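A single protein chain has been removed from this complex, and every other one stays in its place.
Here the chain labels run A and B in written order, and each chain numbers its own residues starting at 1.
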Amino acid sequence: MECGIIKKPDLEKLITYATEQKKVFYGPVAGEKGVEFKAVTSYEEIALDYDNVKLPPKSIFFPQREVLCRFSGDTLKEVNIEAEDSIIFGIRPCDAAALVYLDKVFKDVKSRFQDPYYLMRREKALIIALACDTPRATCFCTSVGGSPAGKTGSDILATDLGETLIFESCSEKGKVFMDKSGLFKRPADRDIKVKEEKARQVEQSMAEIPTPNIAGLTEKIDKDFEDPFWDAITRNCLGCGACTYLCPTCHCFDITDEENGKKEGIRLRTWDSCQYPLFTLHASGHNPRVNKKQRLRQRIMHKFSYTVANTNDIYCVGCGRCITYCPVNLDIRDMLNTLNKL
Amino acid sequence: MKNIEKRIRYIAKELFEKGKIELFIGYEAATLPLKSRPYFIQSKEGAVGSVSSPVANLVWNSFCSNNLAVFLPKLFEIDPRSRRKDPNLKPKIAIVAKGCDLRSITTLIKEKQVPRENVVIIGVPCTGMIDKDKVEALFSGDEIISAEERDGLLTVNTRKGVKREIKRQDVLQECCNECCCPLPPPESTDILIEGKAKEPVHGGYAEVQEFESRTPEERWDYFKQEMSKCIRCNACRQACPTCWCKECFADQDDLRWIGVSTELSDTMIFHLIRIFHQAGRCVSCDACYRACPMGVDLRTFTRNIVKDVDELFGYVPDFNLEEIPPLSTFKEGDSEEFITEPEE
Partner (left out) sequence: MLNPYIPHPVIIEDIVTENDNRDLKTFKLVFDRKEDEFSYEPGQFAEVSIFGKGESPFGIASSPTEKGYLLFTVKRTGSVTEELHNSEKGRKIGVRGPLGNSFPWQRMEGKNIVIVSGGFAFTTLRSAITYILDNREKFGKITAVYGARDPGELLYKELLKEWQEHSSIDLTLAVDQKPESNWSGKVGLVPNVLKEVGPAAENALALVCGPPIMIRYTTPVLLELGFKKEDIILSLENRMKCGIGKCGRCNIGSKYVCLDGPVFTCAELENLPAEY
């Protein structure tokens, strides 16, 4: 089935179906950390009228803390890849698009090395994205090729029509799921019209927000590598790394070993940030990015130049988290606008 | 507040025209409502490329909560590999300082991270800063589009079309409600701008006292709950003006004191040690609390250490350049019981 209607309270049946299928159903739940994805067993736990989760969904597939393997002395003891069958409902289109970029990193475009930890979780997850109603003042997905009703990265795109939700399959996996569940009714023409009107309205709202103009930026950003603009904005930056941790496409990590007094231990993967001075420090003491300017520049260049050179993708989905959470309000939109005018 | 803003702009202009400074640190309007952000102006000769920094952008309002002292240690750091002829050449920097900011600057001067003779301290009387989270909480998730302040009233407009007036007094930051030093003393500044500050509060530890009145189990549960929100991003450490260690204990790996992951014990120890390192140095500016993207309630714990040092040593970091912080010195009357009469 490519398009189906479900009444909001009937999401309960969807959750039950998921449980029967031995899938964990994740939905947006209001909690201590704001709204975050939690396993739900009942429709009432879901908060449908939220803007976006604070921590992007990368934290589900690429958690802050991941045990790569366990060892005892010099011997490998265990490699445990935890991958549950899951349905993740309510991801915003920007975050779903980010998953596609992360897929490329962990799968490696040249298919030489695949990351089983991330990929097995991704394969076992069904992504049901929820189209946006109204953008936040910090949103700019349309500047980077996205859309508040975009389908990239999701298996099913759901749109809130008021009393009902309309589900559209965006992948074979999504189509099969909708068919097998038997929970969806064929949408009436009116439903489709309402959905299209909503999509139009939200795109209109996006046009009214001051989104950055990056047309042509990726072609010329390399030339501005040594521009004093970088020195100027670096002064404000605290080097705190909050932007990278909350960014849905940032994927840098560290690998460290931890062991107890009995030489039993774990090899751990944890989030890391190119904004930290130790990130690129050699054992010899040499540091290719020894000052903050180089590190700040690296973040922007990586997203708007290097990834474009490698896979023709801008690794930014315009979610606006880096703007909202930067303690000194370094605004990427201003940076991009300024860079584009240089 | 508008008068203070005018004065700040005038002072900046004067200082540059008289060649007294190379850098001016103040505030400018942010790109988000309910916020102002740090603002740097270099002298006309050192104007930096395409980013123009006119004095006219300087602001003073109820959103100027950033503690600007955090930028100073790095600006005075001498890079041993620097090729400047005179390794002692340090910039002259003017900085706008509220009471809390100045107390941080005082601590930094005492700890030799900032040379007093190189800073022009522009003291500003503070009537308290507005807490963005408190305002947002009044609108149940509805996004705030604009917030304008006038004569003690904050007019908020939201995305869903709600318009409301709020008294600024009702939404001040907790640290401002408990602030002991809203008016920098004239002798501790180079220029003190005229204006009225709010009334100082002494021994303002109401929230901490409430926390302390809970049972140890309750306190531990709360601490655990808050610590599990932490994602180890280090924003708190970077935003804190007195966290200036060139190599943070948490980053050392030879020996490694704590792990880098969100393992609860590692997170707890990171915060415990960071907060204990702030004993006698924390000014309750809440920069760490504001910087935290996950909303960890750091201020309950930082304020706790401030209260402990106040009670144990009778010391709260203030504007006195002579008084040595208690953990940096030893007095004959200090307790030795833990050495001479250890517990069984």
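The rule we apply is simple: a contact is a pair of C-beta atoms (placed from the backbone, for glycine too) under 8 Å apart; a residue touches a chain by one contact, two chains touch by 3 or more.
This structure is a prediction, so every number in the text was calculated from the model and none was measured.
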Which residue from A:7, A:180, A:220 or A:263 sits in contact with the chain not drawn here? A:263
Who touches the missing chain here, A:74, A:189 or A:208? A:74
Where the missing chain touches subunit A, by residue: 68-69, 71, 73-76, 79, 81, 105-106, 108, 110, 112-117, 119-120, 225, 251-257, 259, 263, 265, 267, 269, 272, 274, 279-284, 286, 288-289, 294, 298, 301-302, 305-307, 309-310
Missing-chain contacts on subunit B, rising order, are 253-254
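Throughout what follows, only the chains that are shown with their structure count from here on.
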Subunit A and subunit B, separation of their C-alpha mean positions in angstrom: 32
The answer for subunit A against subunit B in the complex is residues 32-34, 49-51, 54-55, 64-65, 134, 136-138, 227-229, 231-233, 235-236, 238-242, 245-246, 254, 256, 258, 268, 270-273, 276, 278, 323-325, 327-329, 331, 333-334, 338, 341-342
Of all residues in subunit B, which touch subunit A in the complex? 30-32, 35, 37-38, 40, 48-51, 53, 66, 70-71, 141, 143, 145, 159, 225, 229, 231-235, 237-239, 251, 253, 256, 259-263, 287, 290-291, 293-295
